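Excerpt of the complex: some chains, original placement.
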Amino acid sequence: MTIVGHLINGEIREDAGRLQDVFNPATGEASKQVALATKATVEEAIAAAEAAYPAWRNTPVGKRAAVMFRFKALLEQHADTICRMIGEEHGKIGHDAAGELQRGIENVEYACGIAELLKGEHSRNTGPGIDSWSEFQPLGVVAGITPFNFPAMVPLWMYPMAIACGNTFVLKPSERDPSSTMFIAQLLKEAGLPDGVMNVVNGDKEAVDVLLTDQRVKAVSFVGSTPIAEYIYSTANANGKRCQALGGAKNHAIVMPDADMDNAVNQLLGAAFGSSGERCMALSVAVAVGDQAADTLVAKLKEAMKPLKVGAYTDSSNDFGPVITRAHQEKVVGYINSAEADGASVVVDGRDPQVAGYEDGFFVGATLIDNVTTDMVSYQEEIFGPVLQVVRADSMEAAMKMINDHEYGNGTCIFTRDGEAARYFSDHIEVGMVGINVPLPVPVSYHSFGGWKRSLFGDLHAYGPDSVRFYTKRKTITQRWPSSGVREGVSFSFPS
Amino acid sequence: MTIVGHLINGEIREDAGRLQDVFNPATGEASKQVALATKATVEEAIAAAEAAYPAWRNTPVGKRAAVMFRFKALLEQHADTICRMIGEEHGKIGHDAAGELQRGIENVEYACGIAELLKGEHSRNTGPGIDSWSEFQPLGVVAGITPFNFPAMVPLWMYPMAIACGNTFVLKPSERDPSSTMFIAQLLKEAGLPDGVMNVVNGDKEAVDVLLTDQRVKAVSFVGSTPIAEYIYSTANANGKRCQALGGAKNHAIVMPDADMDNAVNQLLGAAFGSSGERCMALSVAVAVGDQAADTLVAKLKEAMKPLKVGAYTDSSNDFGPVITRAHQEKVVGYINSAEADGASVVVDGRDPQVAGYEDGFFVGATLIDNVTTDMVSYQEEIFGPVLQVVRADSMEAAMKMINDHEYGNGTCIFTRDGEAARYFSDHIEVGMVGINVPLPVPVSYHSFGGWKRSLFGDLHAYGPDSVRFYTKRKTITQRWPSSGVREGVSFSFPS
């Protein structure tokens, strides 16, 4: 069986450590194995990154950008291969994988503009004959730890910008679906990146802990669940690193009575069930304001969900695929059971989806639950499956209070036509990414991605402008030249 | 004896807790007592700040700036009072206190420009009919914990910008010299700041720990020693707060053979001995490149130090005053002793300074030590006293290696006339604030203050542009309006 190894100093490497199966979630069968790096292997990767750092840091910014331009072209050229790999190991359908990849490529494109983004601040004459300026210099070796749900995109949030800033990188991707991540990282060599600037180690907590404690690693970016994010953040900080750690979410959409209801329903479908709901920006709660809006919404959703198809990535007419593991499938079904037991109404039931030919796949069908209340476990926790829950609120204020009271604050949305409602919502909601009639308000690559409250630990958001600040440190220089130098001297030395 | 209390919700308050003496370090006598806040008192301050937050956050930015304009005027109007208070409790001479205050006022001036600084990023047409923008919204209640050595300036690094950004504030200043800090904070009410937006609690670790753990506090700024900074940073982070914690320093000046030596000596005097060396930007190590430069430097320093006067703040002809406590005086003398014991040469000896009329004051005279080496404790640790040590290096590379190997990376400087040397130094030195022929490269208020390595924990520097990012969080909004609204509707309703 094929073994997915590590990429260290430009070479694919295996080590003598443990192996773990990689499954095809549509069939439930293991197709590959992934090597789980030992401490020594991770330290080799760090050493390679450290060795490559001085030369890369001194490479002119335009040459660093040139690598990103070529990398973008290679990603586009190999898109089909990458999407197939994502499908095989993650299970997402081709159109969804292509969307993921496109978003990732946009982060590379943003890194192509690094020369503009890295500009420092220059002040002439801060005092008599004194100039001051601030530069944004790279940190050294930085690390990324990424989740299974976007094996192409989330790593691309991190290392293109980190590398463009002049850092070198060690990535520890998810061990569930490592192939596309590894394939993409190898393209960088062809794009002209010197060996050692980018390294990938597969692994689990053993590898992660090396990255969190080794003194040569200066910063860590993480995306995953909130409990792990907290661990990563506090451990990295205690070891003198800067860290940004993105965690879980529970994204609510408020549906106002004046909303364009057909549009809202249409938008909610993709936002709730796309990628089987395994997105930290998935819209998993719809808060309808007023019973009339709620009834209309539920009726229209029920109707609109009928043609939704769950199945394997090989059939591009499917709307979404399986969830990532057998255990996760059981967890999602457990949340539906608990909601039902707590008194909510399962309007559309996806607990037994029947995918012909894929009886052992980890499938959950699109599920709609009405009359959910804020005291239910299914409301309080992140389900990370194709489950949309409807909560009813008497007023917009009550709906906003639910959102503000929830521990997560990643994304949210309002459906309305009213300018005042939208403005009040966007100003006062305690959430980092806000949509107005946009159900998945993932910021474009030239803004930055980040939640509030327990959805993100750290000062700076992922990708976009914030990532430049995260991957660099400010150096402020103050300069005054002593007089009586060559300038005056010359006048004295060479009288006419 | 006068008791310095707390400022909570616009009122001066005492509590039932412990009291601690406040000394005049020139006389060695206690002149006041400071109240040390209990947990309940700190919680009251936090509650006041939380209650004041919603209205202050919604106050238009121009009105928040107006408070800062008035605050600046009041600080200038009361400068003499403030400088006297600093002299009485900290011991620094009037010209030095005035310089400190002026630097603090410049931070208030920077906060006057908050409307410009808070501008978000707006993108039209990120998709068809879609707009996206990012705002920088305030955090809520934020806290500051500040050291004895700049009782006016360091608090002014923090709260003017925090408040201008729309936050409310709780300050825990040093209990050694609280009076000027408290006086200044009270001026904000006269400047028009609503009660509760700014609060001050005096205290010690008990008070600090409340600020670090209370869930209502969203962020903590700290300036002090590195061990405490580490504690503050990890505790605040573990409690879900963002934190920036500035610690210790060991600032080196490289003196190149081509330097304007008289100028370098002149600059070093103020940078090493000003404020008795109790500055995190004090220049405490001079690295001379080549023995010839070293010999010249030491000879000229020895001569130039002769007229230096140490004494009480009441005599403005003094160059610097006492150190802060008896214990600290003994610690500084201990470092001089250790250097001597380790084989260094005490060229000018300030261990017994003889200040007539102030025999019980905590004085240390200006001290120059030659032939210091990197293995000495006096080199490795921060002395925080009027002691300048000279180290000799064979080359500029060797001198730079010393600096880069030191655990601290706050400030540094090079004296040279050569453009290439200056540029190589500023590019490659692992220090956050770099001077070229400028021995105290404290950034002006419109750049930001921060060291590297173990001199600062956190991503963002203090004051200046970075402080806007520290005291705000990014919110990104994506907006699309459904069509068939009033615009098309009207066209239908009113055919010509």
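In this document, chain identifiers A and B correspond to the written order of the chains, with residue numbering beginning at 1 in each.
Here, a residue touches a chain if its C-beta (ideal position, glycine included) is under 8 Å from a C-beta of that chain, and two chains touch if they have at least 3 such contacts.
Model, not experiment: these values are computed from the prediction.
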| item | value |
| --- | --- |
| Number of identical chains in the entire complex, 2 depicted | 4 |
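By our rule, only the chains that are shown with their structure count from here on.
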| item | value |
| --- | --- |
| Subunit A-subunit B separation of Cα centroids, rounded to whole Å | 36 |
| Subunit A partner contacts - residues on subunit B that touch it in the complex | 121, 123, 126-127, 130, 132-134, 233-234, 237-238, 240, 242, 259-260, 263, 417, 422, 426, 431-438, 441-444, 446-450, 452, 454, 457-461, 465-466, 469-470, 473-482, 484-485 |
